[in-house]
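With one protein chain removed, the remaining protein chains of the complex are shown where they sit.
Then we have chain A:
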């Protein structure tokens, strides 16, 4: 009975608890404020009347209850105007200086604005009359502070259309004050030929720039744009048409000379799509242009491309991976360009593609021009495949001289020799009679591990810049004409062929020339890294083979034997051991064989201390009190000790066995 009551009580409380949790989820929402209804105000004066009372160069305070009304014709929406709005009524236009950013949010173009003038100031800047608040020490009016905006500026109706006045350059020049800060339109204008490759302004250095526009009669006008404008980095349009803008002349303070200028609100103000005065048809929006024309649009800073298309043939080889991931190299005539798509590129050499570059960026990527597409841009399907591109024959010097023009085009360099490391991987050097250039192969290229051909060959590939350094890349191994693919199993160089770690000072090392040519011993070093050190400390632990042995070269198939200075075992007849402190090893030390500073073979793992001995062929005491011989099938050094130790050596379970030294 009692338990029942308790249970009931418990259930009731649990219910309350649950209700608590349900109630919380129904929060009250705030009322949405009503849509703004402009107050009923009428202007009692005009902008022209207001401007008429202004004395040039003098900041006047306005102390009457005058109200003007104008419609916003320009604001800071694109960033071309800054901290001001331009309003215009049927009589004139004026700028209102406001100390705030993003004024366009409250003062969109087409909004009517009432200005309660009492308390404001009027002045001019280079002749252009504007409103603001009290002047600073230099007489310049301070913009209306954000918190005082509502006191002076009353927002009116939206979407009031403004029709720009169709004018000629002569009209503007003859009545500067009438047109100042009003919206005008010039018809049948185009960008002057010398300016057609320019952008509106310098978006990188954020500096202003002027573009000259002209009509077919030769009347010119300057379009001034701010480096902070959102469109500053955009290439100007190259056709002919109408130009809507705000007229803003500049009057010199020294000689009162007036420079007429206009400012656009956005690129839509420049409708230049028609045929130019000379009859040249500019590429229409979306028209195909050559890669050469596209490259010409680059003016020193990164730009955003307009509505154009380019076509080209793929000359890069995605499969062999000697091109950065996500990039493809296109050639069109005698110009080429790299296009970055991101993701995985599957184009084959010879694919012909047409690329819509609208909204893509044309950028300087580490010294070379690149088209960068928006992330996720679909890669266009090839319109044709197997289109051959014939490489242009060139010398290395010619390539370097003209590289900024011919980068990313296919060239052939004849009779050039590669040098540097054994393999392609990384930056090597390619030399012909005219000079040399960096031969770059990505470490992830399919052929990065192949050996460089030793002799002169013909090389096909393309040049580009890498941080101002010219470089040349082949696409795949067949780009090296006449070069056999050097098999990694073919013997080519010196290697460590025997290691003897005997009693007391009886330590020997044998080097074998597995190559087909005599080895220049001045290029080779052997080095000792003791007890897991990763540096071969001091001269004692490093020996140049020619100085240690006293001989300049080692014939193919010949051997050299080295030992400690106090080694005392009797060697097979005729075998001489050259003493070097590099042989002061005791089982847990690493030895490297280097050619031109590059490790080509190792015994042991540099930087690792195995304890007492390296483990070789499964024997954990193999390198101490033993003789270890390289298998005779091994004719190439191996810098990977793990694989070398596992596969390439025979351990002789006997101390002081030197019977095989000098023999292979």
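Heads up, the rule we're going with is that a residue touches a chain if its C-beta (ideal position, glycine included) is under 8 Å from a C-beta of that chain, and two chains touch if they have at least 3 such contacts; residues count from 1.
Everything below uses one rule, namely that contacts and distances are computed from a predicted model.
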{"item": "Undepicted complex member, UniProt protein name, chosen from \"Anti-sigma regulatory factor\", \"ABC transporter ATP-binding protein\", \"Plug domain-containing protein\" or \"Imidazole glycerol phosphate synthase subunit HisF\"", "value": "\"Plug domain-containing protein\""}
{"item": "Hidden-chain contact residue, picked from the options A:220, A:346, A:359 or A:504", "value": "A:359"}
{"item": "Option from A:91, A:106, A:176 or A:619 whose C-beta touches the chain left out", "value": "A:106"}
{"item": "Residues from chain A at the interface with the omitted partner, ascending", "value": "3, 6, 9-10, 13-14, 16-18, 20-21, 23-24, 27, 30-33, 35-36, 99-106, 108, 111, 119, 133-137, 142, 145-148, 151, 155, 158, 203, 230, 232-233, 301-304, 342, 359-361, 363, 372-376, 378"}
